[in-house]
Structures are given as C-alpha cells and as structure tokens.
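Of the protein chains in this complex, all but one are displayed in their positions.
For reference, chains read A, B and C in written order, and residue numbers begin at 1 within each chain.
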Amino acid sequence: MVFGVAFRIKKRSIMFSVSSEDNQLVQILENPLLSLREKLLKRYKIVRGITEKLCEKLETEDYVIQSMPDVSPAKWHLAHTSWFFETFLLANWDDEYKTPNVLYNFLFNSYYVKVGDRFNRPERGLLSRPTVKEVYAYRKHVDDNMFRFFTEAYDEVLEKYSAVIEIGLNHEQQHQELMLTDIKHVFSQNPLYPSLVKYQANKLKAGKLEWLTINGGLTEFGHNRDGFFYDNEKPLHKRYIENFKVASRLITNGEYLEFMEDDGYKRAELWLSNGFAAVEKNKWNSPLYWYKEERGWYNYTLGGYRKVDINEPVSHVSYYEADAFARWAGARLLTEFEWEEVSKNIELTGNFVETGKFHPSINPDKGLTQMYGDLWEWTMSDYAPYPGYKIPEGAIGEYNGKFMSDQYVLRGGSCATSISHIRNTYRNFFPPDARWQYSGIRLARDME
Amino acid sequence: MVFGVAFRIKKRSIMFSVSSEDNQLVQILENPLLSLREKLLKRYKIVRGITEKLCEKLETEDYVIQSMPDVSPAKWHLAHTSWFFETFLLANWDDEYKTPNVLYNFLFNSYYVKVGDRFNRPERGLLSRPTVKEVYAYRKHVDDNMFRFFTEAYDEVLEKYSAVIEIGLNHEQQHQELMLTDIKHVFSQNPLYPSLVKYQANKLKAGKLEWLTINGGLTEFGHNRDGFFYDNEKPLHKRYIENFKVASRLITNGEYLEFMEDDGYKRAELWLSNGFAAVEKNKWNSPLYWYKEERGWYNYTLGGYRKVDINEPVSHVSYYEADAFARWAGARLLTEFEWEEVSKNIELTGNFVETGKFHPSINPDKGLTQMYGDLWEWTMSDYAPYPGYKIPEGAIGEYNGKFMSDQYVLRGGSCATSISHIRNTYRNFFPPDARWQYSGIRLARDME
Amino acid sequence: MVFGVAFRIKKRSIMFSVSSEDNQLVQILENPLLSLREKLLKRYKIVRGITEKLCEKLETEDYVIQSMPDVSPAKWHLAHTSWFFETFLLANWDDEYKTPNVLYNFLFNSYYVKVGDRFNRPERGLLSRPTVKEVYAYRKHVDDNMFRFFTEAYDEVLEKYSAVIEIGLNHEQQHQELMLTDIKHVFSQNPLYPSLVKYQANKLKAGKLEWLTINGGLTEFGHNRDGFFYDNEKPLHKRYIENFKVASRLITNGEYLEFMEDDGYKRAELWLSNGFAAVEKNKWNSPLYWYKEERGWYNYTLGGYRKVDINEPVSHVSYYEADAFARWAGARLLTEFEWEEVSKNIELTGNFVETGKFHPSINPDKGLTQMYGDLWEWTMSDYAPYPGYKIPEGAIGEYNGKFMSDQYVLRGGSCATSISHIRNTYRNFFPPDARWQYSGIRLARDME
Partner (left out) sequence: MVFGVAFRIKKRSIMFSVSSEDNQLVQILENPLLSLREKLLKRYKIVRGITEKLCEKLETEDYVIQSMPDVSPAKWHLAHTSWFFETFLLANWDDEYKTPNVLYNFLFNSYYVKVGDRFNRPERGLLSRPTVKEVYAYRKHVDDNMFRFFTEAYDEVLEKYSAVIEIGLNHEQQHQELMLTDIKHVFSQNPLYPSLVKYQANKLKAGKLEWLTINGGLTEFGHNRDGFFYDNEKPLHKRYIENFKVASRLITNGEYLEFMEDDGYKRAELWLSNGFAAVEKNKWNSPLYWYKEERGWYNYTLGGYRKVDINEPVSHVSYYEADAFARWAGARLLTEFEWEEVSKNIELTGNFVETGKFHPSINPDKGLTQMYGDLWEWTMSDYAPYPGYKIPEGAIGEYNGKFMSDQYVLRGGSCATSISHIRNTYRNFFPPDARWQYSGIRLARDME
C-alpha cells in the first residue's frame, strides 16, 4: 500500500465504480512476487480498463463536446492516451507497426512539439470524426499490439520500455481525472444537467476546525522512495522552513458561504490584484457550478443538481478565491513544502472521502483529515523547478518543465484521482484562475 | 410547376438523393384535385421526410457539432423545426398537448423573442443532450400529434392553421438548406474531410459569357401570384429601373482564379473599404473551402476534397468578394430588382445544376443560364422593407422585419434548395462577409 | 444664397463664433462679379481661417487625444486638411515644392491608398510629435505656398486646379464638423467636462408635431444645379416613390424620454436584430452623452454638462435607436429620396437652429421645420451608388465609392455644419451604430 494503510473508497466517491480495480492496482504495486512483465501487463489492463469503465454511462454525443478551450472531448482523451503508447512504444519497438490512420498522430498529439505538428487544441471539439466507435477500435488496436509486445518482447526489451509504459500508465491516470472534470464541465453547460454517478446523501457533519502545530527546520523535500515519480518531484533537496500551524481539515461550503455573505467577492482589499481583476472580468460571485436559486444556493455535481451541502468541503475554487478566503479568515495557504512536511509528520489512515467531498474525522487522535483524495489543495507556491532540476531528454521530457511558469502547485489528490496515483510528493499545477478541477482550501498560519 | 417548366435535378446535385420527393412536392402544389387537407398532409409528410433523408449518412457525432456561431448542429435543426410546429400549432390547438420535455422550448427556440427565453445561440454546440435518438423521438412525437391534427381537426380549424403549417413547411425547407451548409462547414474543419454525397465528375465546359440587354422602365416588383410567399416579398410595388446588361451565366472558378492571380486580394482599390478590412482581418486569399496545395488549388465539397474545377461556378464567396471581382472585371452586381426583372423577361427551362456547381448551356437560344438552383446570387441591394411593408402581427411576424439591416439580398436559390422552395420573388439575405452559404456571382453592366 | 433665403445662425449654435465668416462664404459663392481666382482665394482664406478659429479655445493638450478609433485628434485634422492641398495641388504644381517633413505624407494621409502607406488610424492618438505649434507652422507653410499659387498660377493652371481646390475646401469643411464632434467625444471622457462654447439657455417650446402629406411619383433625384457636389450625388436619375407623410419637426428629448420610460431599450420586439445586439453589447440605455443623475437625466454638450432640455431635438442617437423609436411610435424613418422630395416641395426659410438643438417654428405657414442645420437626419436608405454611378479616376476618386456598404444615409446637415456646406442633395453616411455625430430623428408614415 502506498502509504502503509489501506484506502477505502467510500460509496459517495466518483471513483467508487472503479474502486475494486483501483485497489487491485495498489496490491499489484506492492506485490513482491510478481515479475516486471506480470506487473506491467496487469497494470496496463486494469488502467486501460478503468478509463473505459469511467465512460460506461456516457452517450455517444457526450464524447464529442469541448465546452471551453481547457476541456477536451472524452473521445480525445480516449484516443490521446492510446496515441501515447503507439507513439512512444509501438512505433519504436516495431518497424512494421501500422496505425489505423496516419492522421491520428496529428489529431491526438497534445503538446509534444518534438513529435510533430498538432491539431489546434481549442478546436478539438470541432471533430465529429473519427467516431466514438472508431476511437474504441483505435484503443483496441493499440491494446492488441501492446499485448503482443508484452508477449513477444524479450526481457531486456521489456526493461528498456518499462519506463515508457510506467509514464504511459500514469499519464493515462492523469487523463482519467481530466476526463471526469471535463465531462463535468460539459454537462454543467446543459440545462438538462445530466448526471454521471448516483448521488448518495452525506449524513456527516464537518468537525470543528483545529489548528495543529508543525515543526519546521532544515529538511529534505522531493521524491525519495521506490516507485514511479515525475521529473518535477526531483531532485531530493534541502529547504529550511519555519514552524507553522495547519488546519485539521478542508474549508467547508458552509464556511465559504460566510465569506460570500460577508461580501467576500466585493471587497478588493481581500484579493490579490489579479484575483480581483479575475472576479470582475468573469463576474465570479461563488465557486464554479454554484447557482443562486430562490430556495438558496445549489450546485451542479456529477451526481446531479442539488442543494449546497454546508458540511462538504468547498470545491471548484480558483487559487485567487482560496487566497482571498484565507486572507478573510486571517490565515494563509500552505506552501507546497509545508504541505509535504505535514504529510511526513502525520501517520495517515488513508480513509477516503465519499464523492470526494467530505470525510469528517479521519484519524481523530492525530487530528488531521482530508489530506488525500478529497480535493487538490491550492498551495501558495508557484510551480517552479526544484534546485538542480534537469529537463529530461527526448519528447517525453517536454512533459513538465515547460509548464513551470504562471501556475500554482496543488497537493493531495482529489476524489477523481486513482488511489494508486496519489503520493505525498506529487505536484499538480494549474493557473491561478482555473476552477474546473476538484480544488479546495486548507488554511495555515504563522506561529505567533 | 413553379415556373412552368419541369426542373430536373441532375445527378451531381446535393439534392439528388431527394429529387424524387422534391418533384412530388411540386406536383402536389400544382394538383388542383387535392383538398387543402390532403395537400397539407402530403406535403407535411414529404418535407419532414426529406429533412431526415438528408441526414441518412450522418454519424451520431456529426449531429452534435457547432463549428462557428453561425452554424447550428444538425440535431438542433431537427429539433427546432419540430419545435416550430409544436409551439405555433400543437400547443395552441390542443390544450392537453404535452411536450416530451418542458426545457425543449428553451433549447430549441431560435430568435422568437415573444415565445420566451432562448438558449444562447453560439452555445448550441455545447449540448450533448438531448441525444440524437431523443431528438428523433421528439420529431416522431410532434409528427404523431400533427397526424392527429390532420385527422381530427375540423375544416375550419384546419383552415385557420393552414398558414402556420405553410410557414412551418417553408421554414423547414430553409433549415434543410442551412443544415447542409452547416454540415459542410463542420466537415471542412476536419482533416479527415468526410463526404456526404458521392462525387460525380463534371464533364462540361462553361460556355462563353454573353451580355444580354434587359429593358427597364417603371414596372412592378414583389410577389403577385398564388401560393406561399414571405412577408418580405410584399407589397407588390412599382419601381423605375434603367436599361442594363446582364451576364448570361455565373462566374466560373477559372475566371475567379484569374482575379486571384491578378493580386485581386491584395489591391485595396478593388474593394469596398469594409471589404478590404475583412480580407485583412480574416486573411482571405481565396473563396471559403479552397486550399492551396503544391499541386494547385483544391476545394472541399460535400462530395469530398478535390481539385478546383475551372468550369464550375465559383461558390462560397462573400458579398465583398463578389463586389471586388465585379469591379476588377469592369462590371458590377445586379440590384435585386434588376435580377427580378431578368427573371420576368426570360422563359426559364428550369434545368438544374449538378452539385449546384455548373450547368453550361440551359436555354441556349435565350442565352440566360444558371438562374435558379445553382447558387444564390449576391445582389447589390441591401435587405430593406418594400414600400408599405408592414411587420405581421404575432410571434411568427418576428420572422423577417427584424433582420432588415446590415445584410444583402441574394436571389435564385442554390443547389441545396428544394425546387419547391424556389421562386423568382424570393429574397434570401446574409451579411456581406458570410461565405458558408452556396453564394456566387452574376455580373451586370450599365448601358453605355 | 444656397437655398435662396438668408440663413441666420443664432447665438446658441456651435458655429455661432464663425457665423460672420460663414455668411461671407455664402455671399462669395453667389457673387457674380468675382473672378474665379478671387472667389477661390477669398474662400480659401475664410475656410482655412474658420478651421483655426474653431480651435481658439483649445488647450495644447486638447489637440492630442484620440478617445476612440473613430475619433481623430484635433491636430491631426489641422494637419490632414493641409496635407490634402500639399499632396493634390502643391506637389503637382511645383516640382520644387518642399514639405516641412517627408514623414508628414505618411502621418497625415487618411485613406487615400493610392497616395502611399498610411499611419494606422486607431493610433493617431499615440503621436505627441509633431507638436501643435509645428502643425500650425505646417498649415502656414501650406497656406504661404497656396497664396503663391493664387498669385503666380496662370489662368489655365488655376482653372486646371480649381476642381482640386473646390474639393479641398469642401473636404476641410467636412473636417471642421468632424473636429467638433471629435472634440466633444474627447471632452466627454473627462470628469472635468470642459466646455467649448458658452451655453445660452433655450426658452422656446417645441411645437406640436404635425403630419404633412407629400406627393410621390416618378421624379428625379441627385444634384442638378450649379456649384460643387460630391460624386455620390450623381448621376441625376429617376425614381418612383409613393405618396407619404412626413413629420413637421424632429423628435424631441422629451418624446425620446417617453420611449425610454416605456422600456424602449429593453423590448427586443422594437428593434432590428442587430440593433438589439448593439444595445446589449454596448449597454445602451439612453442617447450618447446622457447620464442618469439622482436629479434626473443630464447630458454633456459642448456648452457644458446640463439638464436634458425636453424641448430640444434628441441628438447622438444611432440608426438603430432612430429605427426603434420610430417603430415604437408606430411610424418609420424616411428614405433618403423621400427626404429629398420633401426638400423640393417646401420653400425653406433657412432659419437655423440654436446650438443645433432646437428651433420651434420655422416657416410656420408651411409647417415644416428643422430641415437644415439642426441635426443630421437618419434615413432608412443604405448608402449605395446611384444608378449609373462611376467611381472617379485618380486618388481623390477613392473618396466615396469605397464606403458604399454597411452604412446609412443621413440628410440635412447639423448645427456643426457650415451653412455654405449644406445642400439638399448632400449624402452624409455613417454605420448604423455610430452615435458621436449630431444625428437625430424625423418620422415618416405610409399613406393609409
């Protein structure tokens, strides 16, 4: 198990329908008896299967739409993750490999400049063809060839490509989450408010927010365990941080409503200058997917359109909103290093939130809850290279370094992240005005 | 027959697949033996059927996409035309009438302000639901109720609603054409260039362009026959026009290429000021759907991607391009009244172009060809009310008057227009920079 | 006198400060005893002098600013009108002629493509240099050389250039009006609301609006007298118009307020589709320069910021607003030909409005007032060439033809137009959303 304790995905989580597969993934990763070939093949099958299982309730039409430039159509995600294995493994391994359509490389490349021209990202929603059926056939074609690879490749060949497969699987898990958040955005545009999962009402109350003291000092940060990591989690390096206080849980919808009712969105002094400009430009007056009805505030969730639950953690806020809320509350956000330090000091029970929204009292003796798999937590750290960071060679190396500006780091994973994809050194990142991810708020404070 | 001569839709026309139904429509209109009820019911069935037949080759995904704000997804067209009958007939006629979904009125209203709020037009492509299947079910629901109406309505009720049905049928025929041009635009965005119809190569040469003299004077314009007409074709009124000359046929791709090769798109003095601004803003250097390949100019058609045929009439040009071409050629466009006068002076054989592109020698003794059903011909007349025009009462009356600014009139009908929907007083209209319709160029000259 | 009767510019007119010079211009035009040379020289001096006199109250800073792309800085107007004489006369007449700065041709060309590249129009306000002083020196330089021309040129040379001078003087008079409307726009941006002229309160009440019947028929339109005209007023040509009714005076602020209070700006059914889109996009809820204060509606005028006078004619409305008001009032606008026909049927006393805002009872026996020099009257005619119109050769020929799309014709001249520049065949034109000109509303009706 990744953090030494079993995660249990509860019934209200978006990932609940794939929790069995997700748990298998964790077990495979931890199983010392499996060969590399067995591990990779099993994981390949499960990860690829999860992607498709997450789409089970989609109609053909749902796969096609791009509701804003940041969003990609579901069928693009399905094809792009296949293109990854095709391009970085199959085409290299097998000179005879044939793609179903030579234009797919152009259509399903995302930002890998070195691999050739790309179809203009904001226009992904203009493509009715290839059809969803053809995209699934493309997946099958790639899978069949990958299975052939797993069967035929010599051990040294397998080993040579194992890093590519590892990245490909993690890449696909990232796209699983993006696919869910993208579908949520697409559905939210529709007055019919389709739902993807069955809503199970939350019956728990958010506990009192406690302030826990964390000791700083000169310690190490970055990935230092076995297992997969992204280039941006390295090198392991030293940093000095001061002692600080961290909130025991995420901020709830109820607390956020207090901020709103205290004219939070109207008081420029609470905001970063660019943040208030974003408020005015985008006419923000609540988190994304919230709607004011006569009966009160409602929000759209993948479980449908329903009344805002004041006990759930507030989600779909931008960095600017998280920062303004913190200032209003007389607090601040954590740096990503403080977050990582917190994660090192607390033994985690790994209980997972339901619907990624709320879990009231994990590990009550320690006091710290909702660190993993509830919501990505905005930190006040800009996304920058660690000291001594080197951009990896080759096309896959374009992966992370090029995005290291104008973004903020989020930590912890959300209710739409696979368990097996969560770790405490993982650095997610989004621009400060992004709101369509499952992003929430945890507060920190300086020592007095 | 509408113009006294039989139209024959040739094999290269987009409408070829529905030519049999289209000819039936003409015969029904001219059949004096049919009752009003029979006429309306038969026409209703055929028109609604044509709409669906035109979609036969579409994949589900093709129905969903809106490739620019002017374009509507095919499924929107299918639903909106049904909404029309539901709203203006069924809901009035039958107090008990139930729509499948009360939100459809919101989603499928276009610009009928009086009928309620409308879903934002440029966001029609954001809706994956209702699905295509549900939209077809909606059509069936409306059709079933309409058939009930045709069966149950008393004669006087039928008569009362006959005008609404008449408008509804013509409205649907308009949307048939828009649906085709919209699908063409959607497909053109796709590097896979899907085709809708089978291409049949043109083997004919464009004849020599002749100048025919037309006598003007003080004559009458506007609709003055039996049969359906739009409010904008009335009142019948007098105008004085000078004698003038008209070109015997449309301008060909070959002639337009000469203009392009003579730096037509670079010479500001050939253009209206707003026209040249549009050239620079949109980086126009050819008609829409033309692409410069190493092998020469290609264009995308509903029959696929192929080499530009120099004998076909040039299509998909804006008013600005038509005007600039005319200036380059030492000529001008016709006014809409000159066009109507031409149509009155010449006996029409009614031969129809194939693929709406080309017909070399209709009525060679008279010399005038390609007047109907090839391409909509840009006139130099802005779209304005006729003297004494009154906006009709009621929601359907919003129809035409509100668009009477910033647009130019086109006459004649295109290869995507139903025969039964073409007449010589018909006023189509589009903004001067619109290019996604089947719009072409016919020249005129003042007498010396 | 242009219309056979003496105009008297009253004290409230913007042009009042130059009324003496303006009257002299009229007298010179009508004086049969003056030679061509004397006439042109005298007129040149007066017209050039008026331009500068209109700027007398400006501070140096006022000359520099471009408050929107349509507006040009005053110093640009001063320079551009000089550039005209330099380019089209001096540089042709005198091979030795030296411009003060070779870049002036680039900076002060407006849209005469054939004369060379032009400085980007929307960036005219980015130029602090040449300074105002240098621009006046440029004017003097051009004037000195023009005086040399008037002294030295042989009669046949003078005659050869007389058309250019004539156009240059009319061109400068157009820019006098634009300069005033542009300054008004610049000043209106400033919370200090500077004023250019002294406000004299209006004490007259608007008379009752009467409907006068005008007989139509087949008559001639276009310029048919001696004296200067623009290419767009020709050829003289026949048109047929129906009998119609015309309002005896312009619509007042008071009447327009009724429209506003009747939710005129909120009722889509009153508007052209593009008009209502403009209302929404620009958030129009009143004429330009109107501001809602607690004490009621105020407007900014060149005479300062003051309470809206309900007796003055409403000004600074777009075509869309004029059209919507007319529809609300159960009437319509005139066509430009109806307007011209009205002007032919009524003997005009030529009394001029004060401040271009209001004159209650000119020619009360005839009933028709405020036809000239109050406000430009929007007509429902798009700006199009007359039948047989030919674009003149040469650079000056770019003048009018290229603007013949997407604009509407206004007739009559405003309180900022020189008397000597007004005539009943004059066709002014602006896009339908333009509001910064002195544009007003006169209603018409069809006969019942």
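A few notes on this one:
We adopt the following convention: a residue touches a chain if its C-beta (ideal position, glycine included) is under 8 Å from a C-beta of that chain, and two chains touch if they have at least 3 such contacts.
Remember, it's a predicted structure, so these values are computed and weren't measured experimentally.
The chain not displayed here makes contact, within the full complex, with A, C. For the options A:L192, A:L209 or A:I241, the residue in contact with the chain missing from this view is A:I241.
Here the missing chain is touched by one residue of C:L40, C:V186 or C:L368, and it is C:V186. Screening A:F119, A:W271, A:W328 or A:W376 against the full complex identifies A:W271 as the residue touching the chain left out.
As for the chain not pictured, it touches chain A at residues 111, 113-114, 218, 237-242, 268-269, 271-275, 319-320, 323, 380-382, 384-385, 387-388, 398, 402-406, 432, 446. Touching residues on chain C toward the chain that is not drawn are 59-65, 67, 101, 103, 106-107, 119, 123, 125-132, 186-187, 189-192, 194.
Methods note: only the chains that are shown with their structure count from here on.
Taken pairwise by the contact criterion, the protein chains link up end to end in a single open path, with no chain closing the loop. Chain C has its Cα centroid 62 Å from the Cα centroid of chain A.
Chain A and chain B have Cα centroids separated by 48 Å.
Each chain gets a centre from the mean of its Cα atoms; for chain B and chain C, those two points are 40 Å apart. Across the assembly, chain A contributes no residue that touches 2 or more other chains.
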